[in-house]
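The block underneath contains the structure these notes are about, expressed in structure tokens.
Apart from one protein chain that is not included, each protein chain of the complex appears where it belongs.
Up next is subunit A:
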Amino acid sequence: MFDAAIKIFSNSYTWAHYWEGLVTTVQLTLLSLLVGGLLAVPLAIMRTSKNKLINWPVWVFTYVFRGTPLLIQLYMIYYGVTLIEGIQESFWWEIFKHALYPTLIAFSLNTAAYTTEIFRGAIEATPRGEIEAAKAYGMGWGLRMRRIILPSAFRRAIPAYSNEVIFMMHATSIASLVTIIDLLGAARDIYAKYYAPFEAFIFVGLIYLCLTFGILAIFKRIEKKMLAHLAPR
């Protein structure tokens, strides 16, 4: 067992390949969280609307994307675009030819659906008194959202959102199924090269663990700062 590990990890190709995978995983995670988060804010506001016409389409979106496995969503988008008539001749194909953009779209929409529901819960949990006070000050809907509801909702959402970040980071590993060389993709390549499943996958598991610890540490700091008013005295 140790002989195999020494053979695998004394080759600089292994390290370069895992590094490439790490960069891709971090990129995929950050980009899909960024796009998904930006989408989630307006969607969450729409989702809390009392108007059914605004509320309902968002409900359908979150229901579909939370109700189906991410792998299916990825396959639908990755293989689905190739069926669009004439897309191979359009300039879009330069983008969709590679696996990265279909994957980013799938991941972003998926995390947007989950984040929408997290934000919705946080918005609806705004104490009535705060809203009534804002109204008493004569604040309109927009100002109220911007100054009172959203800032406090985001703070309340932080603990739940940190889970979503970790889940998303782990979920990026399925990108390896559509030929992207992320961390798991790199591990599969090393496994196939050396026929050494344990070494390849244990090592990559350790990297995921480290990444998770990093995310937890960041969120701990954020919570300490943003939720200081909730800490027990």
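Operating definition for what follows: a residue touches a chain if its C-beta (ideal position, glycine included) is under 8 Å from a C-beta of that chain, and two chains touch if they have at least 3 such contacts; residues count from 1.
To be clear about the criterion, contacts and distances are computed from a predicted model.
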(request) Among "Transcriptional regulator", "Arginine/ornithine transport system substrate-binding protein", "Acryloyl-CoA reductase electron transfer subunit beta" or "Heme exporter protein D", find the name that the UniProt record gives to the complex chain excluded from display. (result) "Arginine/ornithine transport system substrate-binding protein"
(request) Touching the absent chain in the whole complex: find that residue among A:19, A:79 or A:137. (result) A:79
(message) In the whole complex, not just what's shown, which of A:71, A:192 or A:206 touches the removed chain?
(response) A:192
(request) Mind listing the subunit A residues that contact the chain we can't see here? (result) 79, 82-83, 88, 93, 97-99, 177, 179, 181, 188-189, 191-193
